[in-house]
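Below: one structure, written as structure tokens.
Of the protein chains in this complex, one is absent; all others appear in place.
Each chain gets a letter, A, B and C, in the order it is written, and its residues are counted from 1.
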């Protein structure tokens, strides 16, 4: 079975073979390549990256053809969906182009660096009627999705407090492209999405604090590397995000939800259950080093959810992030940055004065 | 050996028998009574409480005499030290009277409801040269004192982030006297002290958020029952306190210290190590219900530290809270309340414009 | 109210003041002294120890009189109960003498080194109608008693497997008197009691294995320091005890009960909840070093149970070990030793061929 979308026939139904184009051949593309290899019912049409060697390397792993120009890849036969793993600055244009061609879109964050870009991309996707999946991978980790499901089940009662702890092992390398919003847009954006995903609520105001205590490069760029954001949720509940760009003990990702009837949390899964004890105490193995190890199981689950959505079937499991979620998270990052600068609580409406219809939709709220 | 203080001869030295007067015979006095029974080298001279029956009950347990008026008890022979466990409104007056008589003072929090009262009490104690011990009992819990010692040892490196989670099982009963500062002065005051005790730093600014989600009585009184306070520490590190007046899972008291070299935390000790597992998971026993159970071991340790200070000996173990600590915690509570009202970050100097010399001393800082 | 027992009037009822004689002033007596100081409604009549200095030291702590000869102490006025903390070899004689005088008896393990001695002591106690409490202190630890209560509640269903892990930090010092039965009688005797206490069942056969891997002195004495005992319980369930005389990580005491409906266990409470994490993992504080620290809370609870029994009141909480329990544990130790020597399963009936009526009573079984 096929369905015509903007003149392109996209296969639907559980048994259809989907043609996938991979845009970008860097680290995150390599991570998705493992999931693509193991996935059933797909065909990888090609890999595009301006770095020819990178494209060739990944194409070999995927048993497909390399391209230098993503535009050329999109002209290949049988591209039903794209996975956008390219440089952040290219995302919005690629989303618009893919959607215009009737292709379903999996896009790593950020969808765009600013609200205008996000709105344009979302509009293109809505016009085309294709799937837009944002790579907020934590939604597919069982510890995060389990917590969201527990909250949604009502077993915790009314939400009173929410806390997200998020620590990277080390600051990004000097070569890492520093986005306009700094830590809030680059790192905390995942946490903003988690706050909405787990609570099932929108944020109405934020108050941020931050400091540059770790990385002189961040300081030189006017950025922070330690941050706290207080979230005022629509129900009146209060959320907290604490971020740090340095953690000697590994990649730390925790969430706690305090409700009127019960309290639930998720902590960090360990690479093994080994413990060794002597007179100095009992010591576990270290945490996973960073996201590729920590979310190793989340990536295949995320791909499966995208493929299922492309096929139009019922999707069980956690709700994937859609365009509205990408927008909401970016609004929060912008508001947090303003709060930090002005040392006061900032209402979301100050940043998002005239949200388009997508922003008020409830699609992205896990409820 | 005795030492003359303001005309009163106070026994000193490890072998001296100290005469103790207990002012107040309510719940916290009952808790200290257990420690007093087991303590060596002391004699309880009497118990005073306007509630005659309460005074008699506690006096029987302690094998001593009851009084209705605390002033009469202070006129008894051989009172070397007082333990002030009375209603909060009486604390400052009793401290001043006891100090004036050359008695060492153990005072439950708050020392006074406002800064003027605190300053008067501290001045009286300094004039008399007696010991003033504030009942910030958490300092004597091994999980808190161990964390402070780890921070002070330098093994964590520079402080980056601090977080204190503090949840009471339920709101205070309607009969509970509501102090002027609400949740910040009544409940979070312990957490403000913990922040200074564990970090070994002073706070320079705070930003608070809060909501009334639990107890209509609190709301009617203009108070909150869910709160978050962001602390800007002198080193630039950022602290967080999250409080809630309700917790179905018991009394929750945790601290986490994130340093540049390592990260340390304390959680909640459980009443027993029992776990039961079946197809629904593995379930621990519930947390301790509230502070009398949770800090059962801290109270005797706290009393021992007070008695050792009265005897003038070297005190090993955690630093007890002194007058400066009581003042600093109250300043933070006042600043947090102002931040909540004005929805902005408040510098400590705004509240504590002309601190007396005691407030800038470092005595109370665990460093 | 008093009750005449063999011509001695023992106070009964919750408000009576009990006169206690402490026989022995060594380590365990010092531990009980802390409980005695804090206990209400008692008077310590005296302390007896052939080591005069030890007796004087403990008498000072307890505010009572020292004796060198326990016989002299028993002739003092007002001795209602004795706490036997003397050398093991003196226990049986002291129990018989105290019981003959109508005194209630708290006796540290072992009641006697052999079955004949145990039977004589138990017979004396039964004739006198006094309380005999055996110092199997673990019954009063909340982790052990909680597990026994869970098993007794029926929530675990039928017992399938039981496991007890028991490790001392180090072998006893050369000066420690080596009893006739070695590790099984001296160390594992507590574990045999725990097996019966937690399971609520009798053991019908045992199979033991052991090795001398730690302490050459043990080897020279024909003893082992690593041991495993398989227990065949009356219901058909299988128990395991694993003991070791060395543990670099501290005093380790765990129990696991695997039932047909659920499984429950107890582990080791830690001195504090502190954890420190860095690139090497997350490390807890070390375990308690040995029994005085580990069972600090159990000793006062045990004393309270003894005092309550002396007063004839209803005893809530865990069932204390009585004479039958002392006997049953010793029988298991003897059977285990025989199994070790003969490398075969030994039925309890082989050791306990003609048990007296006490041994078949169910009094000591927590059911």
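Structural remarks
Following the convention adopted for this analysis, a residue touches a chain if its C-beta (ideal position, glycine included) is under 8 Å from a C-beta of that chain, and two chains touch if they have at least 3 such contacts.
Owing to the predicted nature of the structure, the values given are computational and were not obtained by experimental measurement.
Annotation: of C:88, C:272 or C:345, C:345 touches the absent chain (contact as defined above). The residue from C:73, C:203 or C:262 that touches the chain not shown here is C:262. Although one chain is not shown, part of chain A still touches it, namely residues 34, 37-38, 40, 61, 142-143, 146-147, 150, 155-156, 261-278, 285.
Chain C meets the missing chain through residues 158, 160-161, 163, 165, 167, 207, 209-211, 213-214, 226-228, 230, 232, 236-238, 240, 242, 244, 246-249, 258, 260-263, 343-345.
Even with one chain removed from view, chain B keeps its contact list with that chain: residues 248-250, 277-287.
Just so we're on the same page, only the chains that are shown with their structure count from here on.
Relative to the centroid of all protein Cα atoms, the closest per-chain Cα centroid is that of B. Chain A and chain B have Cα centroids separated by 44 Å. A straight line joining the Cα centres of chain A and chain C is 59 Å long. Put simply, the C-alpha centre of chain B and that of chain C have 39 angstrom between them. Of all residues in chain A, those touching 2 or more other chains are 248-249, listed in ascending order.
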